[in-house]
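Take a look at the structure set out below.
Complex shown without one protein chain; remaining protein chains in place.
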Amino acid sequence: MPKHVIVIGAGPAGLETSANLAKLGIAVTLVEKEESTGGHVKQWHALFPALLPGTEALDAIRKGMPENVRVQNKTTVTGIEAVNNYFTVSGHNGWQEKADAIVFATGFQLFDARRKEEYGYGIYENVITSADLEEMFATGKSLVNRHGNKPERIGFVHCVGSRDEKVNNLHCSKVCCITAVKQAIEVKQMLPEAEVFCFYMDLRMFGRHYEELYKEAQEKYNIQFIRGRLSESAEDQDGNIVLKVEDTLLGKPLRIKAGLLVLMVGMEPLAGTKSLADKLGLTKVPDGFIQPADEVLQSNFTELPGVFVAGACSGPKSVSDTLADARSAALAVAGFLKL
Amino acid sequence: MKLEGKRLIWQEYQKEIADDHYFYARSCIRQTFFPGAEAVFVKILKEELGKDIHDEKHHTSCTGIGYHSDVVPFDTTMTVVARQFALMTEAGYENYAASCVTSFGLYTEILDTWHHFPETEAKIREFLFKATGREFNKPKNLAHASDIVYKFRHQIAGKAKYKLVDKDTGEPLKVVEHIGCHYSKMFPHKGIGGAEYPYVLSGMIEAWGGEVIDYPERRHCCGFGFRQYLVQANRGFSLSCSKKKFDSMEPYEPDMIITNCPGCPMFLDRWQYALSEMEGKTYGKGKNGIPVFTYEEVAGLIMGYDPWEIGLQVHQVPAEPLLEKIGIPYDPDRKFKGKNGEDLGMPESPSYLKFYADK
Partner (left out) sequence: MEKKARQFGYTITRDRQIDYDANKHDISKIVAAAEPSLNLCISCGTCSATCSAALFTDFSLRHVILLLRRGETSGLAKEVAKCMLCGKCQLVCPRNVSTRNLIIQISKAVIPAQL
């Protein structure tokens, strides 16, 4: 009897894990709460650093998906139980299956920017999030403020909901710095006359070609970087957003208006991940992200045999890191199943 | 601005406010700064709303000014506040209503301290007992007086003679609301609407027909800041903070400013005089300033109380242009007359700010 694995979540991590497991001859059920697969990347116009379109990335990942992957869509996993040497997983709609191993590929949720009340998201029309901007790019909506005018100045605020203990998120979301640089360039391509400012605490350009993109943003697009974190925003009579930061390198408080303010919302652990982990008895879920058995040597294993992690459910990851992590998870599962 | 976004936040910051039977503690300074405000509050609660309110004669300062100016230690402050609670207990009340925003903030801070450090509460109980022989219950409900007016804002609107509306155009008046820092900046969940978008005064303004202005420096402090004002050498900071706010609100052409703190209306009002004398600058139309009110005075005005009986003649920025805009009658001859018609004397006319004593 072929081995059967249930992969929870059909974003890039779940898709890539499933495809690789299937190629190794394992029957896979890929459970997805939404109707279609693809996760957050469905809404993402283009991926850094080379501006690969999100849909193209997903098409490539889905392409050649083996037949022994069955997608159980529109199913939210509500129950998960370890019974002897197998697992029982059940959904909100009565679906239930057994499996020899489970892969958490539940991903992340975007930080709800309304929680930073002082930034005015949901209150001031011209405060949007990086996800909103990406959707505007994807749908081809033109960048206009509420009066229908092109904004003359656009500000990007890094670390919104990340590295901020006031919202209980100590972690760095890893992708926002480079996403801000990418989006700043895209905005500048759409509105060459506009001024673009990035407000940051630290610029974490650790990935391959990130530094190059940062340099391009300076060299080719004259994007300005101010080292200071937003303390509050307000609205003026014309709907411009008035920002208060400290220009920390000059050592003076700075006030600046922007016609459009983009909040770089970070990754938070998905609320449902923690409750599923609790049901299984996983104890190492310190901040809502599942902690692998060993972060260096066993990054896809959990403390429970037969339970694996892939992608951003164990911590923020870029799409390329997620795909590599997913392939690695598939091998870890295969090794566990002694194939 | 999307009002529904603010409404979502306001829903998150609501608090329980007692319905009746209040133990009222007045402010140290408000009766000098805005002498009618507290009397109007008591009158509206007793006479218009039929509430039971105990106007305590024997309470002292909460020591907030001294505490925030670093001259009164916290233990002393807590013991003095414990005495106020003892007076409340002895009078048979459990709903404490503070007139002063700083007192309210301090009571909140002390109750929170005692919640986290019960041994501190036990120590203070002992201090109070040794010093005065008194014992106390903690308030069942602690509210700032503006919370109570907020709670009954619709009843007040129902009985009101006037609205915050331009009588000629029917347009709502443009109102700046200014909240005392100690109301909710320290404990956002203890203030109606929280710290970033407080609703306590906005709710009154909406209910009474006005339109709230959200200007960029709305959150900024009036500049009182105790240590800023009390030390003369620092007083320029206080003035400069108010100026920052006036400069920011001026383009919106506000008709009035409403506040809920003892210090804010004092400084937002008097500093307009200082700024006009120092720079020749006035912030209202013509040579007028932007009149500044306490929420109680505004409640009194819309109820139809006589402007001079509620103390508007002691405002530095004259209220007359606003009274005329709403259509509230007043007798210019009685502005500087006492209760029995005696002459109270007239202040010196400012150099720039328009003065309304001339007949």
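Labels for the chains are A and B, by order of writing; each one numbers its residues from 1.
We adopt the following convention: contacts are C-beta pairs under 8 Å (C-beta built on N, C-alpha and C of every residue); 3 or more make two chains touch, one makes a residue touch a chain.
These numbers come from a predicted model, not from an experiment.
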| item | value |
| --- | --- |
| Residue among B:Thr79, B:Gln228 or B:Gln313 touching the omitted chain | B:Gln228 |
| Residue touching the undisplayed chain, where the options are A:Lys244, A:Lys257, A:Lys274 or A:Lys317 | A:Lys244 |
| Touch with the omitted chain, as defined above, among A:Cys159, A:Ala184 or A:Ala332 | A:Cys159 |
| Option touching the unshown chain, where B:Ile17, B:Cys62, B:Ala143 or B:Ala195 are the choices | B:Ala195 |
| Which residue of B:His21, B:Lys138 or B:Lys244 touches the chain not shown here | B:Lys244 |
| Hidden partner chain, residues of chain B it touches | 68, 70, 181, 185-186, 195, 220-221, 225-228, 236-237, 240-241, 244 |
| Chain A, residues in touch with the chain not shown (by the definition above) | 118, 159, 163-166, 201-202, 227-232, 244-248, 251-254 |
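Basically, only the chains that are shown with their structure count from here on.
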| item | value |
| --- | --- |
| Gap in Å, rounded to a whole number, between the CA centres of chain B and chain A | 46 |
| In the complex, chain B residues that touch chain A | 1-2, 5-6, 8-9, 194-197, 214-219, 251-252 |
| Interfacial residue positions of chain A with respect to chain B in the complex | 114, 117-118, 122-125, 232, 234-237, 242 |
